[in-house]
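Report on one structure; see the data block that follows.
Complex shown without one protein chain; remaining protein chains in place.
Take a look at chain A:
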Amino acid sequence: MHTFVNQDDKFVSAQGLIIAIVELTQSRGIELHKLLRGTGIFEQDLFNFQHAFSLSQQVRLLAQFKLLMKSTDSGFLLGSQLINDTRVEVQALMYSADLGQVLKQLAHLRMQLAPLLFSQTYIKSGQYYIYLQPAHGLNEELHHYVLEIYSTAFYSLLKRVSESYPHCQFDFAFKRPRHIQEYEQNLGLKISFDRPCTRWVLNKAMLRAKNPCASQLRFMQAQSQLHNKNLVSMTFIEAVCRYLYSHPSANLECTAKHFAMSSATFKRKLKINGVGFSALIDEQNKHKAIYLLTLRAKCNEQVAERLAFYDIPNFRRAFKRWTGLTPSQLKTQ
């Protein structure tokens, strides 16, 4: 049985997001004690380099950062700063031979680099799809902010490791924000909003493009250093999501049983992590339905059957509730 990360488990290193936040606020003249207020992080923790932080601390710090920076570009600044990190995980990305290897490393080191999101990837007719979901209970506003940060980080990474101008399509599930100009400036030309789910789309041919700063020796060195590190696998929420995704007919009891808990403990644990069970089920069914309808081109009957719906109208109604579209509307989009 795996042990999964809960929101108060301390495993996040200060390198990366936390240090970038501290540096950015200091350059804007915001005092450290103001930034750390209410986050559960103390100043001496930042100077103790062995200290690890929990996800909930990181999220609270992020919320405080957003509040204090006030400007609409703070998330984008933070995102572009993340790839300038010097730790070994980022080096493993930077020295990869091609973009395909970068993405592979990214998937492998995701919990170290971007623990607040998890992804599912598919390849279909020459396109590489990365679907993103929150791996931690976040409120809507903060979830958008996290997506801003990591989309910018991802796009900056693409620019760094590809020789030609990287074309990446960003689809967001939320409505067009007021500070659209920041998205345009930081994420290139292909951005769309109000989509059924959040995803990044790359051209598959790009994956084989050589990385201009590749170095096999340095890459191997980074790998051997990572090998000695104790890497955590995934958050509890992600584990539940992945289980529900592959078992559409699972109910509360059997999910709890799969995680070797009683239903009450399981529910309590979800609640601690800030999510509800039915919301998770809906979200996973939505993703599964969208995947089957668009990428696998299944018809409504097959999808309804796979998602364990009794009849088609029921499925259509549920789908409309999840996405605001009927299945046929989604297909024609």
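The rule is short, and it goes like this: contacts are C-beta pairs under 8 Å (C-beta built on N, C-alpha and C of every residue); 3 or more make two chains touch, one makes a residue touch a chain; residues count from 1.
Note that contacts and distances are computed from a predicted model.
Missing chain, UniProt name from the options "diguanylate cyclase", "Molybdopterin dehydrogenase", "Glycosyltransferase" or "DMSO reductase anchor subunit": "diguanylate cyclase".
The missing chain, though absent from the display, is touched by one residue of A:4, A:53, A:76 or A:128; that residue is A:76. For the chain left out of this panel, the touching residue among A:39, A:186 or A:211 is A:186. Contact with the chain not shown here comes from a single listed residue; of A:3, A:84 or A:233, that residue is A:84. The missing chain lies against chain A, touching residues 23-24, 27-28, 70-71, 73, 76-77, 80-81, 84, 156, 163-165, 178-182, 184-186, 188-189.
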